[in-house]
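Only one protein chain is missing from this complex, and each of the others stays in its spot.
Right, subunit A next:
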Amino acid sequence: MTTLDTGQKLAPRASFFNDPVIRGIIYQVVVAVLLIAFISWIIGNTAANLAAQNKTTGFDFLWKTAGFDISFSLLPWSRASYYWEAFLVGITNTLLVAIIGIVLATMLGFTIGIARLSSNFIVSSLATVYIEVIRNVPLLLQLFFWYFAVLKAMPAVRESITLPFDAFINQRGIMVPRPTPDQEFTWVMVAIVVCLVAAIAIGVWATRIRTRTGRYPASIVLAGKFGDACVTLLVGFTALAILLNAVYPVANGTVIAAIVAAAIAAASVTRFAPIARGVMTFAVAFVILNFMIGGMLSWLSPVVTSAGAALIALVMASVVYTNATERPPSDARFPLALLILIVVAIPALIYWVTGATLAFEVPVLERFNFRGGVQLPPEFVALVFGLTIYTAAFIAETVRAGIQSVNRGQTEAAQSLGLKDGDRLRLVIVPQAMRVIIPPLTSQYLNLTKNSSLGAAIGYPELVNVFAGTSLNQTGRAIECIFMVMLVYLTLSLLTSAIMNWYNGRVKLVER
């Protein structure tokens, strides 16, 4: 060590060009000079070219009349509108598709991603096939498929296909009823919002008390039982009434249904709760299955399909019964039914009390087209479909990677401590998986937003189509238009990633 030290003292300082600090400074200066030279060359060149072509620059064109049609707009639009209005229409149309796409793609993506991890062979293979097919076909091709092969191939207006809930589909898009709430309905909307906030607040408060004292507050437990009974009563009555009236008509079907439902509801708060759950499951499953099987296998005699439905419902009921006896509902359970009841029942009550009506303006087929309702143009539907289905495949892989990144040992440790499956997922697995999922999920959201510009190819009037397309062609202000469009995408992207970075920073692991 000593020899080394003296050696270093004797050696001359590194020569001027070999000194890493000086080298660093030289590199920086060279790069800066080159960059400035390049930018000034571009600006000078562009200015000279524009001058040679006698073109003017500036943003004054924004206050001129656009004079073209936009097929789909959320904002008021006419040919007399200005270019800045066209810009806003483009932004809102882009945002509309992006937001709807992000919400739907997230839901579909999480479902498919979890399905791919399923131990059920058919479910996981279906998810795999979906992912491999969708993410290996170019998005533009998929948009063309949805637009030309599916939506444009729909029948003409006169032969419109009728969908459930008074909706129709034809060449011109999908017609859906337009909700026309009256004055009183405002109160119902207010009630929904208030109840939602209240339910969340109650949930948070109950969980806090639960953590602090070890049990849910007595009032919540009592209200939770009441909520359980109410839900049981309502659902049980509906199912039984349908069952009795439709399948086995008797004179006082409704009355009998009410009595039986009341009995189950009463049982659901006592130690006979498993039986109540079993009966409930049977009634609900039977009604749904009977409807489904009877509809699909209509060539079979109704006796046979009903018997089949009853058999399956019985199996389901027995499974629910066994589960309920193995893990009986306890006071330690989160009062979910109560919260749902608050959100659903109170607005429903107000709807009934205030006599509010939520009428729907149903689209009606006239001589040449539909009148009334809302028309979703095929371009919009195709773009939402394409973006959702395409991005969902990538989100699914992200979700799968996130869940698989959590070490199997975490599950085992949680199990060995006795945590139940729900608690294990909520407290141990999901928080860790989300850390891995969030950054690539952000990229997928950004991709979807930017990919929405492909809507220009199928004629959806989003930002690129309206502003970097039509407006640019008409005004010739290429630099200004492209600059503004780029600025919009940049702002959207930076906003999204700022939000996601903030979240990511919060869930980051502390190490060292």
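By definition in this document, a contact is a pair of C-beta atoms (placed from the backbone, for glycine too) under 8 Å apart; a residue touches a chain by one contact, two chains touch by 3 or more; residues count from 1.
Here, contacts and distances are computed from a predicted model.
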Match the chain absent from this complex view to the correct UniProt protein name in "Cytochrome bo(3) ubiquinol oxidase subunit 3", "NADH:ubiquinone oxidoreductase subunit L", "Amino acid ABC transporter ATP-binding protein" or "Fumarate reductase iron-sulfur subunit". "Amino acid ABC transporter ATP-binding protein"
In the whole complex, not just what's shown, which of A:80, A:141 or A:510 touches the removed chain? A:510
Just one of A:15, A:120, A:183 or A:416 touches the chain that is missing; which is it? A:416
What subunit A residues would touch the chain not displayed? 210-215, 326-327, 332, 407, 409-410, 412-420, 423, 427-428, 431-432, 435, 507, 509-512
